Each structure stands twice: as C-alpha cells, then as structure tokens.
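Before I ask anything, here is the structure I am working with.
Only one protein chain is missing; all other protein chains are in place.
On to chain A.
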Amino acid sequence: MSSTFLGLPSFPVAARESTRDGQLRANLRHATHTIRAKRAVAVGELSDWGELRAAGAAIKDHTLAHLDHYLQQLEQAVTAAGGHVHWAADADEANRIVTDLVHATGETEVVKVKSMATQEIGLNEALAAQGIRAYETDLAELIVQLGDDRPSHILVPAIHKNRAEIRDIFRTQMAAWGRPAPQGLSDEPAALAEAARLHLRQKFLHTKVGISGANFMVADTGTLVVLESEGNGRMCLTLPETLISVVGIEKIVPTFRDLEVFLQTLPRSSTAERMNPYTTMWTGTTDGDGPKEFHLVLLDNGRTDTLADTVGRQALRCIRCSACLNVCPVYERAGGHAYGSAYPGPIGAILTPQLRGTATELDASLPYASSLCGACYDVCPVAIDIPDILVHLRQRVVEGGETVRGGVKTVLEPAKGHTTERAAMRAARWVFTHPAAFAAGRRAATATRRLHSRRLPGPGRAWTDTRDLPAVPAQSFRAWWQRTHTTKGGTP
C-alpha cells in the first residue's frame, strides 16, 4: 500500500471537521448538484438505459469470471503489437517496475494522464523518492498537485476548490513547477484554463516519458482506451517517446464490440456528455506514429482478493464514472478526503476496505460511511448494489470471518471497538426473540418515561447533541390494543 494514506483518521473523525467547513460544503453542494442534474438529463435521453446498464454489468461479470483467460489473451495481443507487459502483485511492485522503466530511459521527468490506478499506488511519491518528477496534466489534477493537496473526487479531483482558490494556487505555485501564471490572472474560467494551457504546453513538448492508466483494455485486440475531456491526455499518450500505462486487471473487456456499451454509459454517467470529447485508443506501438516504446503494467493490488468474495466482487465492475459520488448525500457533506484513499464516495466505501482490508480504523469505518439510502445503486451504470456490499462489509468488520488477503485464505477476528455494540445487538436479539421480555422492557420504558432525559450521556450523545429524543408515550400501542381489541390477536 502506498504511504500517502497511512495514519489517516477514521471516517467519522475526518467528517466531523469537513462537515463544519462552510466553504467546502458550499463548493461540493454546488458542484455535485449541478452534475447530478445534468447526468439525469443525459441518461434520461436513452430509452434503452436499463438494457445498457444490464449489459454493462453482464459483460463485466462474464469477464471477471474468466479473468485469467482474458488477461492472458490481452498479454499476447499487446506483445504481438509491439508492447511489453509487466505484472505487479501490489503497489510496491508496480511502483518499482515503473521507476525502473523510467530510469532505463535516462529521463527524470514524466507527464501524466489523469489516472486512478497510479493514485491508488502513490506512484508520484514513489517516483519523487527516486528523483523522478511527475507532472500531472489533467487540469484538476494539476490544481491538486500545485496546491500540494489530495484529490477529493474521481472525475473532478479539485471539486473542493472554487475559482478564487484555484487562481491563488496558480499565482503562487505555478512558477515552482515550470512556466509561471500570467500577470494579473483573474478567476474567470477561460483565463484559468489558458494559464494551465500555457503551463502544460511546455511540458508536453519537452517531456519524453508519458504515464497513464486506462479506462478499458480490449483482450482480443490488445487495445487500450482512455476517455477524457480536455485533450491533455491525448498529448501525453501521443507525444512522448515512451508510454507506460498502469492499469488494474479488472479494466479488461473481451472484445472491441463490448466498448459499444461502455462508450455510451461512461460519458453520460460521469460528465453528462453524450460522447466524451477525446477517446484515445492505441494498440502496442506503430512505426512513425506515437510512442516508440509501450509498457503495460497490470496491477493486482488486492483485486484478486476482492474477486474471491462472492458478494463484494461486484465492486470490480466499476468503470469509475463517479455518478455515485455525485448523488451521495454523505459524500456531499463529508467531502472526498474523509474517505482516506484515491477512491472517495460510495465506491470508495466498498472498494477500499476490499483492496486494503479492514485492519485499520479508517478502513473499518468506511463501510459505515453511508445511510444506505440507495441513491448510488440507482445511478450506477453497471448496477453495483453498493448498499448490499456495504452491509456485507459491515458484517466482516463486526463478525469477522473468512476472507482472502494476499491470495491466502484468512479468518478475520471481529474488529475491536464494537464490543458494547455487539453485546447490545445480542441482548436486543434475545429480547426480541423472547416477547415476554420485550413486553416487560417496553412496560419499563413506559413506566420510567418521566425520568427519560432529552439528552443522553456517553455514546448516546452522538444522537442528542443535535436532536431531541422522542418522548416515551404513556401507553404503548400494545397496551391500547389489548384494552380495545381484547378478543382478537395472537398470544404473546
């Protein structure tokens, strides 16, 4: 695992801070609500959305069920087309492979296409430790990098920043990374984009190594596919002499034709576009056109462990559209950083505890970072039942049980810190399965109702800090029923 996210606080602790940040809340609210509404319109245009969604899920499920086969097929196809394929079991291995490949070119600078996989493994930090500077070229990633910040959204990594904040970052930081921001830069979107364009253009023209991820890898042709909106990705994918792509093994689709489904669902779900502006596809290398060297690093990093879980494996269908983030009321208020990984929002809450396990307090808290409202499942273009997986992972946290870590079957102990809750749940189950006890408890609650405070001490404070408790009524329903409908009803 990369060190970027080590030692971060649990979700509720991080969210306590971020929910109180008025500027952050306002930025997120505005951004997510805007894109949420646009997505609904873009998706609503397609009468066959339901079928596309089902087809996407089916293609992914089929591929995952035969992943070994398709990966080998892909390796053959990429190799036959002049590329080199490397296999990385975890983040460290992937970082080592990429570092060595860059070293072999003799270069110390690389340009990067926006990529989730390289964030997941903390590639930039690993490269920096070896004296290699990685330049992010996606506009939002550039903002995050210049601001020495972390991305907080899959698609819009700087969603937590507004225009004025971005202008300040450009003004103060651009010079340290290359061409400085123009004098008197305003916070007009066009001016900001132009400043970034000038700054990045230099990098594109002079840097000899490009690093990317990929949205899809086609097994039968060996083609990699990157979808983007700015064209900066295409610059990185075509101008450098060497291209290194780090891609999670689940990004594979069997045939070129399968792209038909995802090239419809991904743009509409993520940017609310009917078709994304730039779709770059490449197959190995081509003489006299594009990079002369192409390396594909296939990344596992917890994916085969995830695949071993019959409930949780659905998460590997994800095409990283970020629609689930944009509809999530928890994400909207807590912000992306609280999720403590490259993957924020609902998908992060189910993916991170599977890729990294649930050993840390943060990772064990992620499955609880949801009210289970189900909005994420509704919009997911590959129909991942996120609430179902959340509950499943909660069970892994509180009950422990069998799982696979690093390819080895492991039996997890129930997590610490849930002892009181576990006892309470067990007690409640006993009471509810012994109705006489249930009735007695309710009578006690009713009898002592005048003693009940509207504010609780201890853990209950989490409720009563902001909310009153309901008053316990003088008579339970059951008591009323027995008085008024005595001849009816079952026996207790």
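Heads up, the rule we're going with is that a residue touches a chain if its C-beta (ideal position, glycine included) is under 8 Å from a C-beta of that chain, and two chains touch if they have at least 3 such contacts; residues count from 1.
FYI, contacts and distances are computed from a predicted model.
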Name per UniProt, for the chain absent here [options: "Signal recognition particle receptor FtsY", "Spermidine/putrescine transport system permease protein", "(Fe-S)-binding protein" or "Protein kinase domain-containing protein"]: "(Fe-S)-binding protein"
Residue, one of A:131, A:189, A:231 or A:329, that touches the chain absent here: A:329
Candidate in contact with the missing chain, chosen from A:195, A:272, A:298 or A:369: A:369
Residue, one of A:7, A:22, A:106 or A:288, that touches the chain absent here: A:22
Contact with the hidden chain (one of A:68, A:125, A:188 or A:468): A:468
For chain A, the residues touching the chain missing from this view: 11-12, 15-16, 19-20, 22, 25, 310-311, 329-330, 333-334, 367-375, 377-378, 388, 391, 393-399, 421-422, 425-426, 428-429, 431-433, 435, 438, 442, 445-446, 454, 459-460, 462-473, 475-482, 485, 488-492
